[in-house]
Structure formats: C-alpha cells, structure tokens
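For reference, the structure discussed in these notes is given below.
For this view, one protein chain was removed and the others were kept in their places.
What follows is chain A.
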Amino acid sequence: MPWDRNQMAARAAQELEDGMYVNLGIGIPTLVANYTGDKDITLQSENGMLGMGPFPIEGTEDPDLINAGKQTITELPKTSYFDSATSFGMIRGGKIAAAILGAMEVSENGDLANWMIPGKLVKGMGGAMDLVAGVGKVIVVMDHTNKHGESKVLKECTLPLTGKAVVNRIISNLGVLDVVEGGLKIVELAEGVTEEELRAATQATLVN
C-alpha cells in the first residue's frame, strides 16, 4: 500500500532533528508539524514569524496572526515576529535548516517546478524560489504520479522551474529518493510497495 498523506508527513518528520528551524509549505508539508514528537523544532512562517503554534481554538482566531497559507494560527512562548524583508533575509542567509514543500514536478538533477502551469494555472511562486535557493536542505513531499497516472519524477521538468538543482530528497507516496550524482537513488520503499512499482512510476534515471 502506498503511503497516504499522513504517512508521508510522518515520514518527512523523521528528517527533522532537535533544534532545527524549519519552513513547511502548504498542503501535506503542513501536516509534518503533527509528527515531530518530542523534538524541539521551531517552525518559520515566511510572512514573518518564528515559533508557529497550532491552529487556534474556535472563537480565538486572530486576523493579525496567520501563516503563509493565510490560515489562522497561534503563537508560542518562544515566538518572534518580523517583517518580510527580515524573514527572507534569514531564508536567503541560510539560517533555516530545512524546507519541506510540495511539487508539481521534480527532475533527476533536483530541479523543482511547483508554481505555475502556463496558460492554465497561475499560482505564483510565493516564497518558494527564495526558500529552495536559501535553506540548508530541500525536501519535497508529493504523490509520485499525477491524477492521470503520469510520473512527476522526471528526467527533465516540463513546467517553469522554481529552482535549478535545489532538491535534496523526495518523499513520495511510494518511497524516499535522494538526488545524487547521475540521477536519483532509492533510499526507502513505502511499506508494501515493490521496487518494480516505484521504478515503473519513475521517469527519472535511477542509480544505485
């Protein structure tokens, strides 16, 4: 059985180490916060906050307190606030240990596309280009194939790039892959997924 959203998030949480400052993207990456256990992880929200807390209890929502996905959130005793220029200063400056984000496509040399489909869908890159260029480690969490069953793990991205050679690790519903010299290396298979299944769903070059 391939991993579901929560299992992918739980697997991604294993990448995080005590004391890390981390930025989580919108969607499945947001769920990673539910699986960090006892580890002391500080979440950065690029709209200007370190030490992001959980969603507020109903009735206590504060319109002045949102995350980068525009969702209402809460603060923690360790929270600090700052402006957008300072926020991206710490991102660009390499102070954030890791970013976990979603993707439309990833290529075998670590290129990432996740911000637009020309002529169809215009989302915008938001802070993703800054994050992938600046943080210590870029971890992509996504389904291995799109809704038409086509691989999202490609030899080359077809969509406009968010960053070139920026991805370090892919955690998909089928397993974990690292970007290495010459292609992608299978690090782990999701429980019940065979290597043949993962290979069949991967267009990119797989190396040993």
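We take it that a residue touches a chain if its C-beta (ideal position, glycine included) is under 8 Å from a C-beta of that chain, and two chains touch if they have at least 3 such contacts; residues count from 1.
Everything below uses one rule, namely that contacts and distances are computed from a predicted model.
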| item | value |
| --- | --- |
| Among "3-oxoacid CoA-transferase subunit A", "Acyl carrier protein", "Sarcosine oxidase subunit delta family protein" or "Carbohydrate ABC transporter permease", UniProt-listed name of the chain not shown | "3-oxoacid CoA-transferase subunit A" |
| Contact with the hidden chain (one of A:Arg92, A:Lys137 or A:Lys185) | A:Arg92 |
| Residue among A:Asn47, A:Ser151 or A:Gln203 touching the omitted chain | A:Asn47 |
| Given A:Thr36, A:Thr145 or A:Thr162, the one touching the chain that is not displayed | A:Thr162 |
| Residue numbers in chain A that touch the chain omitted from display | 45-49, 54-59, 61-73, 75, 81-85, 87-89, 91-92, 111, 119, 121-130, 133-134, 160-165 |
